[in-house]
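Left out: one protein chain. Kept in place: all the others.
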Amino acid sequence: MPYIVLSLIKTLIVVLVLMHTLAYLQWVERKVIAHVQLRVGPRRVGPHGLLQPLADVIKLVTKEGMIPSHVNTPFYFLAPFIAVLFALIPMCLIPYGGDINLFGIHTTMQVTDVSIGVLLVLGLSGMGVYGVALAGWASNNKYSLMGGLRSSAQMISYELPMALAIAAPLLMLNTLSFRHMVDAQTGFYFGFLPKWAIFQGPFPQIFSFILFSIAGFAETNRVPFDLPEAENELVAGFHTEYSSMSFAAFFMAEYANMVTVSCVATLLFLGGWQPLWPAEYGSSFLPSLIFLASAVICFLHAARPARPFDRITLPVFGVLFLIIAGVFLIPPVQQILIPLFWFGAKVGGILFVFIWVRATLPRFRYDQLMRFAWTFMFPAALINLFITGLLVAVS
Amino acid sequence: MPFPFWITGVPFSWYLILSAVLFTLGVAGFLFRRNIITVFMSIELMLNAVNLSFVAFSYKLGQNDGHIFSFFVMVVAAAEAAVGLAIILTVFKNRQTLEIDEVSSLKN
Partner (left out) sequence: MDAVLFLVFAAIAVVCAVNLVIQTHPIASALSLIGVMGSLAFVYLQLGGQFIAAAQLVVYAGAIMVLFVFVIMLLNEGKERKVKMRLWVRWAGLPLLALFIALMAFIVQRVLPAQQSVKFGAFTSGDAQSIGTKLFTAYLLPFEVTSVLILIAIVGAIVLARKEID
């Protein structure tokens, strides 16, 4: 059964890469926030704290799982499970790159291609709210209950502008499958401006992109919309009563949701794995150049080591970067890696904005949050959709 | 029924049986439960069962009209849920209870 074997291999790769991404995303977040606030962040475990995620995972797994006596036990255990489940399922619908032709096997860089991909991702990620709401309710604690209530109200409210913001580029791209969506954004205007949905005529979807990003922040419970876990008014909101692995599950679900939102934004608005400028101008050499530059920097720093062991670690990393830069130049592998690089770069850029906003903006008040959703986001998304529809119909 | 049914596909009648079973359970919940929200959810279960038979018949007739009907059922259910839950909120506000038998001031 080659199909089943192939799907299992792809699932395995996606799971492994995703789990490491989620673990290291937390390290990146701590580092970025630290540097924004002029601190250094984690740097005790491993070089530059690179083994910190491992230490965190070991800590969370080996901690005792406390069950408070007053909780509603079955739902208390069900809630983190639901949250993680519906945060991870959308991952298998997202394409990470183009086609692969290797050893006579033809396949796509996606666990499964669904013709209604966008709708399914929207529906499945909308189910994640049950995890949060149930956790808040089952904890039997007034702060948790407030957090759960806020979360469900917030998610219902922001799902509408999100769906409307998704609908506008769909009118132009004319498909619901992620793969065809990226195909519809291939090519360049005047030879250099990419035909991504945010640049594409008849109506550049830049407003939809902004609205989608704001709604995405609210859907993933991130600052400035992290009302469900506002720590200075609700202790820790819906996960006050959770510890060890069940707490880690909520943590993981939040990061997985962030990755999903970033992937969907990349596929819908930023052209998926299409390069920023045409390959004639050398866009396929960019990854090699970046890794080459990193290698050069490593070697330069190794020449003037700040600490004794830098003399060993930095050259090792430099050689590693050189090897990666070389791999990006091998023709058959290049076909696979270049789209992956562009996809990863765009998703990483959006994730960086998520973290940057968290380090910068204060939290909304609850009434401001709701007023913002219903009096600004919703009408703006509606008007945007209307103009897009009109222009698409006219042209 | 042809014997190796797992090779030839699912017998069409199974879908209708599933629909009937779900509808009956919805009716049972509607009759037995006393919480007004659970009663409301039983109605939603009945609507779902009807949707299933719409989609199943749509398959049998080879037309997608049944899908459109069930889409309309969903839309109407959404409107119904919004108004119904608003009514439940009002009832709770006035009477501090969700028991259906307690909301009977017109009776005597």
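Note that the chains take the letters A and B in the order they are written out, and that residue 1 is the start of every chain.
FYI, a residue touches a chain if its C-beta (ideal position, glycine included) is under 8 Å from a C-beta of that chain, and two chains touch if they have at least 3 such contacts.
None of these values were measured; they are calculated from a predicted model.
Touch with the chain omitted from the figure is made, among A:I58, A:L102, A:I156 or A:L361, by A:I156. Residue in contact with the omitted chain (choice from A:V36, A:L54, A:I67 or A:L176): A:L176. Where chain B meets the omitted chain, the residues involved are 1-2, 5-6, 8-18, 20-22, 24-26, 28-29, 32-35, 37-38, 40-42, 44-45, 48, 51-52, 55-56, 58-60, 62-65, 67-68, 70-72, 74-83, 85-90, 92-93, 97-99, 101. Not every partner is drawn; the one left out touches chain A at residues 75, 78, 115-116, 119-120, 122-124, 126-127, 129-130, 133-134, 136-137, 145, 148-149, 152-153, 155-156, 159, 163, 176.
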